[in-house]
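For this depiction, one protein chain was excluded, whereas all remaining protein chains were kept in their positions.
Chains: A and B, in written order; residue numbering restarts at 1 for each.
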Amino acid sequence: MKSVAVEVLRYRPETEAEPSFDVFDVPYEDNWMILDAINHIKDQVDGTLSYRWACRMGVCGSCGMMVNGKPVLTCATYVEDVLPGPVRVEPLRGFPVVRDLVTDIQDFMVKLQRVKPWIIREEEKPLAEGEYLQTPEELEDYKQYSMCINCMLCYAACPIYELDPEFIGPAAIALAQRYNLDSRDQGREERMDVLSQHDGMWGCTFVGDCSVVCPKKVDPAGAIQRYKLDATVDWFQSVLMPWRKR
Amino acid sequence: MAKALNAGYKRHYPKWHRERVPIFWWLRSASYVKFMFRELTSLFVAYAAGLLLVQAWVLGQGAAAHARLLNWLSHPAVVTWHVILLATLLFHTVTWLNLTPQALVLRLGRWRVPKTVVWAGHYAAWLVLSLVIVCLFVGVA
Partner (left out) sequence: MRTVNHDVLLIGGGGAGLRAAIAVAEANPELSVAVASKVYPMRSHTVSAEGGAAAVIRPEDSLDAHAYDTISGGDWLCDQDAVELFVREATEEMLRLEHWGCPWSRKPDGTVATRPFGGMKTERTWFAADKTGFHMLHALFQTTLKYPPISRYDEWFVTKLLVEDGRCEGAVAVELATGEVHAILARSVIMCAGGGGKIYPFTTNANIKTGDGMALAYRAGAPLKDMEFVQYHPTGLPFTGILITEAARAEGGWLVNKEGYRYLQDYNLGTPEPRPVLRSMELGPRDRLSQAFVGELKKGRTAETRHGHVVHLDVRHLGQRTIDEKIPFVRELCMKYEKIDPVKEMIPVRPVVHYMMGGIHTDLDGATPIAGLFAAGEVACVSINGANRLGSNSLTELLVFGARAGAAAARHAADAPAPSQSVLAQGLEEEARLQERFLDNRGGRERMANLRKELQDTMETSAGLYRDEPTLKAGTEKVQELKERFHDVALEDPSLTFNTELQTALELENLLDVAESVLHSALARRESRGAHQRTDFPERDDREQPAHSLAYATTGAPRIDYLPVTITRWPPAERVYGEPLSPTSDPVGGSAPPEDGGNQE
């Protein structure tokens, strides 16, 4: 059986002040993902290794880690694709590390709530009147942004977020756009109030790596730039045509 | 327990580790370097804009002043510098134009204008504008 050296960043807050690397020699098969290799370590070598994983099919968003410096879903990255090794596995960058490969993403959960990711309407249509009509084209308008699995890879790729953790960040803005562009929603202005604040969309300087690493092709960078364009148009309208409602 | 407890550890209150951001964080990947370079080219864009204003102002100061400026501009060092400047401006423009389809979503009725068309449209506009300016200059000359 083939094998590869895997360097895993360990952090044990109860016994150590600083993280350090442990190196494991892991046998693998050609259809193994990085996650399989990590599971092998936990099951057979060191049961104390801590990390998150669940669905193993790239949709729950739990198993994001830095592999050789790049944020990836470990359940969707073949060992073969990062050879010859050693393969370096670290927790997602930009987040506080709770332990080993487990990061704290509470910050995102708070930000997500701040952008009001739900349908906002002045008036609810009664259920008895059936669904809101939405053509496939209207669905297409926001579909891409609705594919976000909250895996946090985009945050790990974003140097702005790393430098300034206040920045609301790629996925949260993409999800705000997901609702703004939904034909059933009327909450665009409320969300604009949140996102035009100093830590909102203007924090983004368009590095663009978030869209490169996103495993679901959400294109958060695009979402942010569209948002900026919208905000600019809104602003001009309010200056040039103050009588018109935003 | 085998190992001694971390002195800073309080039961149920683990201290989370925060990695310090290195000063040269932008050397970590090619795309960050490119990003930093692009940000840098903004300065060049500002310089070019300033130069244009200076030229316009000098024109108003009479022929002698203008001749002096032209003289300065044709100095080999300045020419070299301006060739580099042109390259950075082109880089800035091209990267900017390449990003437009990501930010701009156009629709005509039900039809969403494809990204390639948005992209090509911008290049076409750039070309046309440049041509108009060139024509103007040629006309004046």
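Throughout what follows, contacts are C-beta pairs under 8 Å (C-beta built on N, C-alpha and C of every residue); 3 or more make two chains touch, one makes a residue touch a chain.
Here the structure is a predicted model, which means the values were calculated and not measured.
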| item | value |
| --- | --- |
| Per the touch definition above, residue among A:Tyr28, A:Tyr142, A:Tyr155 or A:Phe206 touching the missing chain | A:Tyr142 |
| Sole contact to the chain not displayed, among A:Asp185, A:Asp209 or A:Asp230 | A:Asp185 |
| Hidden-chain contact residue, picked from the options A:Met1, A:Met57 or A:Val239 | A:Met57 |
| Touch list for chain A against the chain that is not drawn | 12-14, 31, 42-44, 46-62, 76, 98-100, 102, 104-106, 109, 112-113, 116-119, 124-125, 127, 130-136, 138-139, 142-143, 146-150, 175, 179, 182, 184-185 |
| Where the missing chain touches chain B, by residue | 1, 11-14 |
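In this text, only the chains that are shown with their structure count from here on.
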| item | value |
| --- | --- |
| Complex contact set, residues of chain A against chain B | 11-19, 69, 93, 96-99, 104, 135, 137, 140-141, 159, 162-163, 205-209, 211-212, 219, 221-222, 225-226, 228-229 |
| In the complex with chain A, residue positions of chain B that touch it | 1, 3-9, 14-19, 21, 25-26, 28-29, 31-32, 35, 39, 99, 102-105, 110, 112 |
